[in-house]
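Read through the structure below, which is laid out as structure tokens, and then see the notes.
The complex appears here minus one protein chain, its other protein chains still in place.
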Amino acid sequence: MQPGALVTEIQRFAVNDGPGFRTNVFLKGCPLSCRWCHNPETIAPYPEIYWKRRSCVQCGACLDACPRDAVNAPIHPVEAQKEESTYHKIFRERCDLCMKCVDACRYGALEIVGTELTVNEILDEVERDRPFYDNSGGGMTVSGGEPTAHPEFLAQLIEGARSRGIHICLDTNGYCQWDVLGPLVQSVDMVLYDLKHLDSARHAEMVGAGNELILENLAGILRAGKEIWLRQPIVPDYNDSWEYHVKAAEFLGQLPGRIQRIDLLPFHTWCEDKYSWLGLDWSLRAAEPMDPSMVEILAEAYQARGFAVTAGGSGFEDNAVRGGCRHAP
Amino acid sequence: MATCKDCKGFFAREDDQDRGDCVMRVTDPRQAYYKAVPVEADKDASKCSSFRKR
Amino acid sequence: MKCSACAFEAPIGKFRYLYNARIDSSITMRQCPQCEQWLAVDELLGEAKDVVNPGEAPWGKSAGIEGLAEDVQV
Partner (left out) sequence: MGQSTARTEKESSVEELKNRREWWFVAEKTRSKRLDYLRKGVWKKGAIGGNYAPGIKIDLTFPQLFIDKWQEHEGEAIMLQKAHALAHVLDNIPIFITDNSQIMGYIGSAPHNIVWHWQGISMVNEEIYNEEGIIPEPEEESLEILANLNDYWGGRTAVDKLARVLDPEDAVKFMSGAIGWGTPTSAATYSTKDFDYIFKGFEAILAEVEERMEETEEKLQGNPSPEILPLYDKLPRWEAMQIVLEAGIRYAERYARLARTLAEHFESDPERREELLRIAETCERVPAKPPRNLQESLQFDHFVQVLSRYETFEGAWPHRPDYIHGPYYDKDVNQDKRLSKEEALDLVGEHLIRTHEVGIFAPKWAREGLQGITGTWVWTMGGVKPDGSDACNDMTVAYMQAARLVRVSNPTFGFRWHPKVKDEVMRECFECIRHGLGYPSMRNDPVLVANTVHWYGHPVEEARTWVHQACMSPCPTTKYGCQPMRMASATANCAKMIEYALHDGYDPVVNMQMGPKTGDPREFKDFEDLFGAWVKQMEWLRNILVRTVNLGRVKDPEFFGRPFLSAIYERAVETGTDACDPSNGDRGNAWVTGFTWVENADSLAAIKKFVYDEKKYTMDEVLDALNANWVGYEEMRLDFVKNAPKWGNDDDYVDDLMVRCLREVSRHSKENRCPSNNTWPLLPENVSGNIHYANLVGALPNGRRLGDALYDGGISPGPGLDKKGPTAVLKSCGKFDHVTDGRAFLLNQRLSPTQLSGEKGYQLWKAYMKTWADLGLDHVQFNMVDDATLRAAQKDPEKYQEVIVRVAGYSAHFVDISRKTQDNIIQRTVQGLG
């Protein structure tokens, strides 16, 4: 039996995560805890339970099934579904994730998120969209969570994809020792690299760790000459000022190598359901989603320094489309 | 007796003066158009609501 | 099953089946034989959950091309 890793989703037809049509493999587990995280189900390195309030009829079957009294008693579904309701089905602190409640649910309201898959299981699925990769310069994007949190598995996944001739994109937050990250970076075709804040204290405040290692690794990747797209999530009142981006552009311009593209990703709140499905409170729940035109203004700070920059990070922007398969003769 | 050929809207055919077109302007709720219906020149027009003496 | 509009009671089959909300959900539309009200029914529990008012196109928009170029006239 091959070793496996927890995967939350293998998403085909991804068009904003590297060049062309891609299949995103979301590995579960992340050492950082960004406050705006759009995939909160990928943070914990173990399977979790989604409770989808809109599917729940409050029948109580899960309550009967739970051996640890970790299930909240039924209330009227209308009450539970109210926008402002804080009701959640599972008491997370008492739950040991035995998943008996999920088995008992007949309405699909309880769902396990995180399935252990082997390298071959993942790649068999990824390979299914090969014709789309061939026509768009696409391939597999390993994402998370933080894929480098599973270095051995990731190395095998990359090796497997390479032997099958699949273009590989590593989507990483860079929070990883260089002796682990370096070889991984070397083995992929390109890197999507997150940059959250240049000020380490501000970084730590929102992300849960300082940025020194991340900036060091960024320089390392550039020195190695690997193709890299820098991804900057733009969060209101955090890293959305013009001055900040002028500085960031200056900083990036001085790094020891070329950044092929900078993607500015405007903050949105589409993930708030995932927080509520997990029973987590989200500190940014009340924040307003960002007006995308804001990002286009910020982009000018980078263009002024000659960077290729996108708002939204599409894999089909002019400068992203490579046309055809890299394996073509 | 008023006949079609006495009407302003009657236009005899070049190849046959006994026949012709009765041409009318019509305005409906969406558009305006001219309508033509073939008629005999000697047709009784005394009951025609759109008869206009030439 | 009991009609949530008029409280008429009969086996579920007596409530005329109309259609499903979605093939993979257990909520269906049925009609009360007494008051003719449309009901949203949970087929798992055999219970009327709610009264519903039918829309013009009960099956939703067809996924075909028809009608997409709306014939709007101002």
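By written order: A, B and C. Residues from 1 in each chain.
What we mean here is this: a residue touches a chain if its C-beta (ideal position, glycine included) is under 8 Å from a C-beta of that chain, and two chains touch if they have at least 3 such contacts.
These numbers come from a predicted model, not from an experiment.
**Q** I'd like to know which visible chains would be in contact with the absent chain if the whole complex were considered.
**A** A, B, C
**Q** Which candidate, A:Phe21, A:Trp51, A:Tyr175 or A:Tyr193, sits in contact with the chain we can't see?
**A** Reading the full complex, the residue touching the unseen chain is A:Phe21.
**Q** Out of A:Ser136, A:Gln156, A:Asn173 or A:Asn239, which is the one that touches the chain we can't see?
**A** Answer from the full complex: A:Ser136 touches the omitted chain.
**Q** Considering the whole complex rather than only what is displayed, give the residues of chain C touching the chain that is not shown.
**A** Answer for chain C: residues 12-13, 17-26, 28-29, 40, 43-44, 46, 52, 55-74 touch the chain left out.
**Q** Identify the residues of chain A touching the omitted chain, counting contacts across the whole complex.
**A** Interface with the chain not displayed, on the chain A side: 11-17, 20-21, 24, 38-39, 52, 54-55, 83, 106, 108, 128-129, 131-132, 134-136, 266, 268-273, 276, 289, 291-293, 295, 311-318, 320-321.
**Q** Residue by residue, what part of chain B touches the chain that was omitted?
**A** 11, 13, 21, 23, 25-26, 28-38
To be clear about the criterion, only the chains that are shown with their structure count from here on.
**Q** Report the inter-chain centroid distance for chain B and chain C in whole angstrom, where each centroid is the mean of the CA atoms.
**A** 58
**Q** Please list all residues of chain B that touch 2 or more other chains.
**A** none
**Q** Give the list of chain A residues in touch with chain C in this complex.
**A** 55, 57, 59, 106-108
**Q** Per the contact definition, I'd like the list of chain C residues that touch chain A in the complex.
**A** Residues of chain C touching chain A: 24-26, 42, 44-45, 49.
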